[in-house]
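With one protein chain held back, the other chains of the complex are shown just where they sit.
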Amino acid sequence: MSVFSTASVRMRALAKDPQVTRLAVILALLLIFFAAVRTPSFVRLSTWQSMAVQFPEFGLMALGVMLTMIIGGIDLSVVAIANMTGIGAAVIMLSIAPPGSDPSQAVPAILAAVAFSLVAGALAGMFNGFLVAKIKIPAILVTLGTFELFTGIAVIITQGKPISGLPTQYSEVFAAKLGGIVPMQLVMFALVVVVIWFLMSRTALGTKLYLLGTNPTAAEFSGLNTVSLTVRTYMLSGIFSAVAGLVMLANYNSAKADYGSTYTLLAVLIVVLGGVNPNGGSGRLAGTVLAVIVLQVLSSLLNTFPDISNFYRPLIYGGVLLLVIVMNQWYKPGNFARFFTRKG
Amino acid sequence: MKAIVHKLTRSNEFYVFLVIVALSVVIQARSGQFFTANNLVDIANAMVVPGLFGIGAFMVLVSGGIDVSFPALSSLAVYATTRVLVDAGYEGALWLPFLLAILLGGILGAFNGLLTSRIAIPALIITLGTASVFSGIMQGALNSVQIPNIPTAMKEFGTGALFIATNPDSGLTSTMPVSFLLLVGVLAVVFFLMKFTTFGRAIYAIGGDESAAERAGFKVKRVKFWLYVLVGVIAAIAALVRTSMMGQMHPTNLLGIELLVIAAVVLGGTAITGGTGSLTGVVLGTLLIVIVQNSMILVGIPTFWQRFSLGVLIIVGTGISAIQLSRSRKRSIVTV
Partner (left out) sequence: MTDLLAVRNVSKSFAGVHALDDVSLTIGRGEIHCLAGENGSGKSTLIKVISGVHAPDGGTIEIDGTSHKRLTPMAAINAGVQVIYQDFSVFPNLSVLENLALTSELAAHRKLINWRRMRRIAEEAVAKIDFDIDLDEKVGRLSIAEKQLVAISRALMSDAKLIIMDEPTTALTTREVDALFRIILDLKERGISTLFVSHKLEEVFEISEKFTIIRNGRSVATKRPDELDRASFSFYMTGREFEPAHFNAPADSGPAVLEARNLGADGAFADVNFSLRRGEILGITGRLGSGRTELALSLFGALKVNHGEILIKEKPVVLRGIRSAIKHGIGYVPEDRLTEGLFLERSIGANAIISEIDNMLTPLGLLDREKTRTEAQRWVDELKIATPDPENAVNTLSGGNQQRVVLAKWLATEPEVLILNGPTVGVDIGSKSDIHTILQDLAREGMAVIIISDDLSEVIENCSRVLVMNDGRIVAELDPEETSEAELAALMAHDESEEAGVQR
C-alpha cells in the first residue's frame, strides 16, 4: 500500500493486484451461484443480517493476524485474548450489575466492562509484542504459549464454566440493528477496518510496518524503532481481538474459555487467502476484508444445504487454504512443471 | 572429566534435567507422594502418548519445519482404522490395526510431505491447512462419532500391564502399560535413524543450511517427503496407543495436544529454527511437562491451573533459550 499515489492511481493499483482481483471474481461467482441455487434465501434480508452478525467475530481476529503477519510475525493467540477479555468484561458487568439489580446500574457496568476489555486486550497484545521484540522468542512460540496462558487465565476465572446472565442492555446495544437493518456487529467491524485503513495508508505507521516486515535488519539500520513498532502491532491485534470478544459476548450472551476454537485456523486462512505474504512485508487490507466476506458467504451458502454436515466446514476451509497456497506457487513462472516432477 | 562437565553445562538437556530434579524434590517435600512407586509409574504411563508424538515433532523441527497437523492426522488414521475393523466385526490379532493405522498415517503424512517439500510457504501454515482438512474428513466425510467398543486385541493391548505398582500407604495401584515398551522401541529406532543413517543426517543438514544441503548433493525434497511420511506413521502409532489405552475411540480427544507436544520438544532444547536437538531432550522435555501436569493434584493446585501453567512453562522455557541465543549471537558478531 503505497504512500505516494493519488486516489485514482490507488484504485488502479488495487484492481491490478492479482489476489484482490481473484478474490473479487471468486466472490462474484459465489454470489451468482448463491442467487441461482438458493434464490429465496438469497433475497431474504435476514440471510445477510445473520452473516453480518457472525463474520465480525473471526473477521476482527483476522485483521489482527493480518497486521502481525505484515510485519513478519503471526498471532495465534487472538481467540484466547477474545475469550479472556470477554470473560473479564462479563465478570465486571455482573459484579457491577448482578442479575436483578437496578437497571440504572447497567450503563456504568457496560461502560466499565467495555473499557476493561479494550485495555486488557491491549495489555495482552503488548505482552506478546514484548516477548517477540525484546526477548526475541519466535512469534509462533510466543503466541502459542500465550494462547495457553490467556486461555488458562480464562479457565481459572470461570472454573471452566460459561458465564451468563448479563444485563440485557448489553446485547440490546451490541446486538442492536441500527435503523432496524444494520447489525451493530457489522458497524464495529467496519469501524475497525476504517481505523486500520487510516493507520496503514494515512499515517507514517503503515509505511513503517510494511518496511519492517520487508526487512527488519534494514529497518533497524534505518533508525526505525523496531521494538516499539512490533509492540504496537501486537497491541493493535490484542485490541481487535478484544473487540471480537465483545461481539461474541453480544452474540452468545455468555462467555466461556473455549468459544470459537476453530477461529485460529480461520483467521490465518483468511489472511493468507487475502494475499498477505506469510514471510511479511506485503498484503492488503482490501484482500483480507474480501477474504472474510468470501468465507462468510461460502459458509452461509453451505448452511442452506442441510445435507452437508457442519463438520465439513473445516475440510472446506483447509482445502481452500491449501488450494490458494498451491495456486500462488503455480503463478510463479516455471513452478507448475516443477511441482509435478518427482524427486530432486 | 573436565570435558564432560564442560559439555554438560553447555547442553540444554542438562538444565532441563536439573529443573526436573528440583521440581521433583519440591513436590516430594510438599506432598510426600512424588517418589512413590505408583506415582512414578503414573508419570511413565502419561509420557507414552506425548512422548511418541514428541519424537515426530522433534524430527520435523530438526529439519527446520513445524507440524501442527499430527493430532488431526493421527485421529483420522486411527478413527478410520477402528471404524473399519469394528464394522467388520474384527476379532483377530493386533497386527492388523497397527498395519492399517500405519498405512493410513503414512499416506496422510505423504500428503503433508508433498506440500511442504514443494511449496515455499511456512510449514506452519501448510500444516494448519492439512490439519483442518484431516479433521474435516474425519468429522464431515466419515461422520465420526465415539466408538465405545474397540476390537478386543486393541483393548487387551491397552490394558496390558508390564507390572503393577502399589503405593504401600494409600494402597493405590498403577499399571505400567505394555505400550511403554513401544515408546522405548520407537525411541530406539528413531535414535538409530537420526544417528546412523544418511537419511537422519540429511534431516540435520537440511535444518542447518538447506541450500548447502542441496549443494552437497542431498535430495532435499525427497528427504522432506519421507520425513513427513515417517512422522505420519509415528503419529498414527501414538493415536492407536491412546485409543487402545482409553478402551474407546474418541475422535476429537487428541485435537489440541500439538501445543503441549511442541512445547515439550522445544523445552527439551530442540531449536525451532532447525538443525539442533536430541531425543534425550525430547524425553526430558516431555517428562517435565508430564510432571507439571500430573503433580498439580499432588500439591493441591486445582486442575484449572493446568493450561495456565503450561503457558507459563512454554514462555519461560523458550524465553530462556531465546535470551541465551541472542547473547551468544552478540558475542559471535564481535569475533567475526
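For clarity, chains are labelled A and B in written order, and residue numbers in each chain start from 1.
We take it that contacts are C-beta pairs under 8 Å (C-beta built on N, C-alpha and C of every residue); 3 or more make two chains touch, one makes a residue touch a chain.
What you are looking at is a predicted structure, and each value in this text was computed from that prediction instead of being measured.
Just so you know, the chain we are not showing touches A, B across the whole complex. Residue-wise, the contact with the chain that is not shown comes from A:Leu224, picked out of A:Leu31, A:Ile156, A:Leu224 or A:Leu302. Annotation: of B:Phe53, B:Phe218 or B:Phe304, B:Phe218 touches the absent chain (contact as defined above). Taking the complete complex into account, A:Thr214 is the one of A:Gln169, A:Thr214 or A:Ser254 that touches the chain left out. For the chain left out of this panel, the touching residue among B:Ser11, B:Gln28 or B:Thr276 is B:Thr276. Where subunit B meets the chain that is not shown, the touching residues are 195-201, 204-205, 207-209, 211-213, 215-218, 275-276, 331, 333-336.
What subunit A contributes to its contact with the hidden chain is residues 2-6, 202-204, 206-208, 210-211, 214-215, 217-225, 281-282.
Just so we're on the same page, only the chains that are shown with their structure count from here on.
Per-chain CA centroids place subunit A at a distance of 31 Å from subunit B. Against subunit A, the residues of subunit B that register as touching in their complex are 66, 115, 118-122, 124-126, 128-137, 139-141, 143-144, 219, 221-222, 259, 262-263, 266, 272-273, 304-312, 314-315, 318-319, 322-323, 325-326. Interface residues of subunit A, counted against subunit B in their complex, comprise 74, 131, 135-138, 140-142, 144-153, 155-156, 159-160, 265, 268-269, 272, 278-279, 308-309, 311-319, 321-322, 325-326, 328-329, 338-339, 343-344.
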